[in-house]
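Here the complex is missing a single protein chain, while all its other protein chains stay put.
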Amino acid sequence: MKTLLPRLSQNRAAVWLGVVLIAIVLVALPFVIGQMGNAWVRALAFACLYVMLALGLNIVVGFAGLLDLGYIAFYAVGAYMYALLASPHLTSTFPWIAQMFPEGLHSSIWLVIPLGAGIAAIFGLLLGAPVLKLRGDYLAIVTLGFGEIVRIFLNNLNAPVNITNGPQGITLIEPIRMLGVNLGRAQEIFGLRLPSVYLYYYLFLALTIIAIIICVRLQDSRLGRAWMAIREDEIAAKAMGINVRNVKLLAFALGATFGGVSGAMFAAFQGFVSPESFILNESIIVLAMVVLGGLGHIPGVVLGAVLLAIFPEILRHTVVPVQNALFGQVIIDAEILRMMLYGMALVLIMLYRPKGLWPAPEHGVNPASRVGVAAAGRA
Amino acid sequence: MSTTAPDHVLRVSGVNKRFGGLQALADVGIEITRGEIYGLIGPNGAGKTTFFNVITGLYTPDSGSFELDGKPYSPHDVHRVAQAGIARTFQNIRLFPDMTALENVMVGRHVRTKATALGAILRTRRTLDEERAIKSRSLELLEYVGIRKYADYQARTLAYGDQRRLEIARALATEPKLLALDEPAAGMNATEKVALRTLLEAISRDGITILLIEHDVKLVMGLCDRVTVLDYGKMIAAGAPAQVQSNPAVIEAYLGAGHKAVATKVA
Partner (left out) sequence: METFLQQIINGLVLGSMYALIALGYTMVYGIMNLINFAHGDVLTVGALTALSTILLLQALFPGMPGWAVIGCGLLAAITVCVTLSLIIERVAYRPLRNAPRLAPLISAIGVSIVIQTVAMLVWGRNYMTFPQLIPNTPIDVAGVTVTATKLLVIALSALVMVGLMLLVNRTKLGRAMRATAENPRVAGLMGVNPNFVIAATFAIGAALAGLAGVMLAATYSVAHFYMGFLPGLKAFTAAVLGGIGNIPGAMLGGLLLGLIEALGAGYIGQLTGGVLGSHYQDVFAFAILIIVLVFRPSGLLGERVADRA
């Protein structure tokens, strides 16, 4: 945790106190926010999913320095995987599957999470293998193309064999059932009534926390250093014996797993999936979260994701009534305004704060006097 | 145990490299005995760095045979060469500028360590032990080259001479059989060069074979056990420094045709 909060880490008691406080806030949050309506708690749950996506993309873009513009494809893969394994689609389309699974296809979360991670990782390797030696901007375009290819296939794999059900998508996806609890139904715990949305929020929150811990551990490891070395000077990294190709592939694969798992959760939460949820703009939104928050800096990325995920809700609740009050009708659709502001944010951040809103603190000691000596010492 | 055959750490022969119309290297070879300090010298453009880059896998030669520690190695992948046991530094210093000095050296340990992503995520005992070992060894190396106090300084902020030392420490972290230094004294003043020489002699005493490209003739003559002289991609002399420096072909290469008759004395 040293790199997260360098000053605070000196005082262990303070750190633990902070952690407990944050935990209390996070657990109580749905009850507080929920007063304004379940839509806000839904937004919180989605925010968690976006945080996971942003953390995954951060491994690829922030840690390893590879610009992936097709990241949403892994989200799609995870989502469709769960959709196929936990809905009537396959059993109703293919009689032989219906025969194999007479009670229908249901999938336990303990299977879905590793499977989602695994399948996404395979796609990550498939994408990464041919494109690793490309330079930055070419890599960006190719990954963009890959994302679009995945979406086109999802949109069109309804003929001759109906696998994905095309543009209509797959519906009637089952909610998650874990530890005997059906997250699709409200539950009574400790006398409190928890609507389904709250339950999903807690699940996603737990997954997000695990994701953060994984990222922190990866960052401060031999692998994390290798990624950073590659980002700083690829040739020097090779000269130190780092198998750059494999290490980059690992970044792709690991980053993809985050997408796959959150995709599966998304499918369960939403109850249906369609190719429309996985368009290029979504990849760009996740990229905006990483860039806005602070490329490579885990707390920054979390912040960026939360801000940009909650932002549309806030926008919808302010822009619409304001326009109605002023003009009697909505002139600028909240959705359009949201995307426009995302786009402007990307440009403005690059122009004025390229390291993000919450960049990594100066790494290591960087005293000005040292810089003076160093500058004088150079021939 | 063979007493007649010398123990060669590096044996390279027949290296040819052509860049378009230019024959950068023509039938160049080198044999470095274990524990020596070997110098590669020659006028600018002679092909020293090209040869260096070929040995270390940065350039692919048109031909040549390469043996490290008696085993053939393929100079095709830079990282494989490092894994085999040749560690190099760069003429223009290629540190990881935004990482601390300590982290730079820790990256050097990568090739001899094994921790995996899974180990890192699960924080297994083995991974944690390895991390501790990496850190302590890296601090040792920083101490060895004399910049322990700058361990937590960003590499870019170090003084020039200290950056060179850091690069050497990082290379040593890979536990090389051969330490290959590309103009380690470039840009240094006289005091720094003396300190560098002391360091290199210490490294040699501790059993590591060194190959270096250098322009500073005085440094090379004082430090190296043997040298090879390149000119226009060809070897024009090889042997002990004293012999080589009075070789007329070498004098001509450095000073021009009119100086053949002049014997250069170096302190």
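Assorted remarks:
Just so it is clear, A and B label the chains in written order, and each chain counts residues from 1 on its own.
Rule of thumb we're sticking to: a contact is a pair of C-beta atoms (placed from the backbone, for glycine too) under 8 Å apart; a residue touches a chain by one contact, two chains touch by 3 or more.
Worth saying up front: this structure is predicted, and the values here are computed from it rather than measured.
Within the full complex, the chain left out of the display is in contact with A.
Screening A:Leu192, A:Ala325 or A:Val347 against the full complex identifies A:Val347 as the residue touching the chain left out. Within the complete assembly, A:Asn156 is the residue of A:Asn11, A:Asn156, A:Asn246 or A:Asn324 that touches the hidden chain.
Remark: the residues of chain A touching the chain excluded from display are 65, 67, 69, 130-131, 134, 136-138, 140-142, 144-146, 148-149, 152-153, 156, 159-160, 280-281, 284, 287, 291, 332, 336-337, 339-340, 342-351, 354.
To be clear about the criterion, only the chains that are shown with their structure count from here on.
The distance from the centre of chain A to the centre of chain B, with each centre set as the mean of the Cα atoms, comes to 44 Å. Interface residues of chain B facing chain A in the complex, by the touch rule stated above, are 56, 58, 77-79, 82-83, 87-88, 90, 94-101, 103, 106-111, 113, 115-117, 119-121, 123, 127, 130-131, 134, 152-154, 156-161, 170-171, 174, 187. On the chain A side of its complex with chain B, the touching residues are 214, 217-218, 220-226, 228-229, 232-233, 235-244, 250, 254, 362-367, 370-371, 373-374, 377-379.
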